[in-house]
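Complex shown without one protein chain; remaining protein chains in place.
To keep things simple, chains are lettered A, B and C as they appear, and every chain counts its residues starting from 1.
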Amino acid sequence: MSKLDLQQYSVRTDLALEAKEIAEAGGGKPIPGVQAQTDEEDGIIVTKLQVENEQGARAIGKMIGNYVTIEVPGLRSGDTELQNRVATKVSQEFEAFLERIGVGRTAKILIVGLGNWNVTPDALGPLVVENVMVTRHYFELMPDQVAPGYRSVSAVAPGVMGTTGIESSEIVQGIVERTKPDVVIAIDALASKALERVNTTIQIADTGIHPGSGIGNKRRGLTKEILGIPIIAIGVPTVVYASTIVNNTMEMMQRHIQSHNGDTDKIFGMMNQMEDNERLRFVKEVLAPLGHDLLVTPKEIDQFIEDIANIIASGLNASLHEAIDSNNVAAYTH
Amino acid sequence: MSKLDLQQYSVRTDLALEAKEIAEAGGGKPIPGVQAQTDEEDGIIVTKLQVENEQGARAIGKMIGNYVTIEVPGLRSGDTELQNRVATKVSQEFEAFLERIGVGRTAKILIVGLGNWNVTPDALGPLVVENVMVTRHYFELMPDQVAPGYRSVSAVAPGVMGTTGIESSEIVQGIVERTKPDVVIAIDALASKALERVNTTIQIADTGIHPGSGIGNKRRGLTKEILGIPIIAIGVPTVVYASTIVNNTMEMMQRHIQSHNGDTDKIFGMMNQMEDNERLRFVKEVLAPLGHDLLVTPKEIDQFIEDIANIIASGLNASLHEAIDSNNVAAYTH
Amino acid sequence: MSKLDLQQYSVRTDLALEAKEIAEAGGGKPIPGVQAQTDEEDGIIVTKLQVENEQGARAIGKMIGNYVTIEVPGLRSGDTELQNRVATKVSQEFEAFLERIGVGRTAKILIVGLGNWNVTPDALGPLVVENVMVTRHYFELMPDQVAPGYRSVSAVAPGVMGTTGIESSEIVQGIVERTKPDVVIAIDALASKALERVNTTIQIADTGIHPGSGIGNKRRGLTKEILGIPIIAIGVPTVVYASTIVNNTMEMMQRHIQSHNGDTDKIFGMMNQMEDNERLRFVKEVLAPLGHDLLVTPKEIDQFIEDIANIIASGLNASLHEAIDSNNVAAYTH
Partner (left out) sequence: MSKLDLQQYSVRTDLALEAKEIAEAGGGKPIPGVQAQTDEEDGIIVTKLQVENEQGARAIGKMIGNYVTIEVPGLRSGDTELQNRVATKVSQEFEAFLERIGVGRTAKILIVGLGNWNVTPDALGPLVVENVMVTRHYFELMPDQVAPGYRSVSAVAPGVMGTTGIESSEIVQGIVERTKPDVVIAIDALASKALERVNTTIQIADTGIHPGSGIGNKRRGLTKEILGIPIIAIGVPTVVYASTIVNNTMEMMQRHIQSHNGDTDKIFGMMNQMEDNERLRFVKEVLAPLGHDLLVTPKEIDQFIEDIANIIASGLNASLHEAIDSNNVAAYTH
């Protein structure tokens, strides 16, 4: 399978971190044009990844830009104390991210919650919108009375095309043109390449939202080119294709055998020689005609989505408003 | 109390029918500049009301324009068969209304569901949006394949200012400018002057939505002047002020005594001499300091709202698309 | 109107405090057999009321027993800090109540959430059940491993007769017989005599739940006689009759005029002479044929119910388990 095909397939993940892992798996060495740095602290892994140029972008199939990934493998355990620490970390990383990309402390923000209220794993965006603190109306109606330490924040959930008949990007564009924010922050539920990242990973990126990304079928993106202002995307994988689960697990089986000094060629036959995407194509070929290649989500999705929406809303509240203490961010959210 | 004061107070009702009743009660004879015609059939009362000129508008405190009110006193009984008949009636009246005000069969429609998802009596608009059939995306993406008998319909629920930080009218304006519909249909929950109208009355009007109307605190209207295109408002009273209940009931008590040949002056003392709005002011004066003048809604509001949202969505689907049979409109809604 | 009729009507309120106020209004002096003591602190008013004997019971139309009423007029403002203080107060008062009526620290508790999930103002009980900490299964399955400071608590929401076809008291009786708790705590939404008490008042009583009380139409009670074990009822008024609002307000109007030295006889005519229940009967007579005497609830009921359910669940968690700190009770609830 050629590099080109690989890139074509790589687009399948919305996470830059996964795209990089896939690219590395194909090569096994650092990728020119892609810088990454990982820190771990108390069960929270933060990876800062920069795609610096076209070469890096081509290599991993992701746009030039800044990506921060916060991975918390233990997040699905429902540990309240961990959730609070993650909210604080999201707040700190998001604040640093804003600074790094040059968004000032008084820049006016429009938060956009993409997705569908009525489909639980796609309801992340609307749930965050419901929980963030909005202030724009105070700035508009009584600017003199807004306490220091707050900035203008508004928030909308534009709905999905199947319900509205309008692409969400068009709705956002109309609202941006009328309300003139300086920056858009878009929250979106994503499809992951790995079951273990579902509801445990948060990605922040300044590269916008591109056609076909996220759970819904977006045909138009939500980018700086379209909106005329910077857009920061916060994404959380909440679903995974059945085929992805199969493919990943087969790879894990091979690694497992290798790590036990097994003869993978003997055990796995020609499958062992298949490249990742070749095997994925095979898996899809088998599942597709039977209509089995569903997007699936963990059974406990109702609780997971609510927890992560609270974490993100708390993190945004604390990072957007200096008056909100980032050490105790959860208190400001419902 | 002067006519002017009366008018000032009359604005308190969002229903033209109630405004007219109030004005008549003050005068007792037909109001110049206001035409009204009422028909009843099988428990459904339809009143077509036209405010023809400034004189009529001043007299009842409502804008010049067309108003249709559908009253169904039995609607709160949960009778499925009656609900289906009401949906069919809404469809027929709405279709006739469109024709009367000159909206053509291919005019592109944007349905706007005003109100707040999370406040049950204010959730009418969003619930209708969720249940109407949208088609605009088919017209945009594959216009050749849309079956005859359909027109372009889109639908949005812009949220409320307390959640978004943006006036809903600004959001709608932005979406209208970008998506270019020919007509807006706005659905809104209203406050009634009469407990018996709550969840039993549907008003259709071509006069737009004006500041302060509906349940939420709208500061900007949603009018032809602002949007640049005609706007039809569909409103349902879902709440009533405690003070209104008291005031109305006292008036009913007086009428009750009169109808039994009682001496109302003796029984009601000076209260009997008070004009309606004077008494209302007194009631409010008593309730306000105690924080008692709440907006209230019937206990069964969850079911009522769902039923009426289905009726309106079914009625809209059948009246907007010729391909949908207005004799069996309920089948097309969830 | 005779005293007897008055008592008959007095039963209409589920709150002993209101029953006592009504009885006093009829008499104007302390009621033999009824002791009451009221304390206020920081906007929370606690009244401990004891109906000591048959004479007291007849006078106010309430069973012999202990009643504690916690009134928080500011509770509807949505103030989180006040909510936390109320939860702590509920915990303290409930703990004291248990001690006073002789419920020991290891007595096994069954919490029963009466009411209907799908009718917001009647959903209080089920919502509390969802939020209390249950421990009985740990005691049953691994008694050696339960940490000290906890007792056995279970919780059920039996549903309403319209949904189950079974009286909730029969369901509870069956569960009690099988699971053998020592005490039942039943949570129920009530109808109030006063709009200002809706969602601001919590009553704790050891007299059980009697036929006809609460929002639903209970035909069988939930009493010590039926269950064979003590039952403590926690009730919150969440609805009020339209007729009650009218009647109360008319009384307030009269008092308002008196306090301004007005001549109420002149202003209110014969109405002024009517006794409270006579007037209520008149109001009902007027409203009933029109189907207007609805049970109503404030527009914001969704949020109010959630807030109060959290307060009660937090209060119960802290008072039932010594290991949970009653100074920070809210942390243990969702």
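Worth a mention:
FYI, a residue touches a chain if its C-beta (ideal position, glycine included) is under 8 Å from a C-beta of that chain, and two chains touch if they have at least 3 such contacts.
This one's a predicted model, so the numbers in the text were calculated from it and none came from an experiment.
Under the touch definition stated at the start, the shown chains contacted by the missing one in the entire complex are A, C.
Interface note for the absent chain: among C:159, C:214, C:235 or C:298, the touching residue is C:159.
Contact with the undisplayed chain is limited, among C:57, C:129 or C:287, to C:129. Interface note for the absent chain: among C:175, C:301 or C:324, the touching residue is C:175. Although one chain is not drawn, its touching partners on chain A can still be listed: residues 73, 76, 118-122, 195-196, 215, 239-240, 242-243, 245-246, 249-250, 252-253, 256, 265-272, 282-283, 285-287, 290-292, 294-303.
Looking at chain C, the residues touching the absent chain are 117-118, 129-130, 134-137, 141, 152-159, 161-167, 170-171, 173-179, 219.
Note that in this section only the chains that are shown with their structure count from here on.
Taken together, the touching pairs link the chains end to end in a line with two free ends. Note on chain placement: the centre of chain B and the centre of chain C lie 36 Å apart, centres being C-alpha means. With each centre defined as the average position of its C-alpha atoms, the distance from chain A to chain C rounds to 47 Å.
Between chain A and chain B the centroid-to-centroid distance comes to 42 Å (mean Cα coordinates, whole Å).
For chain C, no residue reaches two or more other chains under the stated contact definition.
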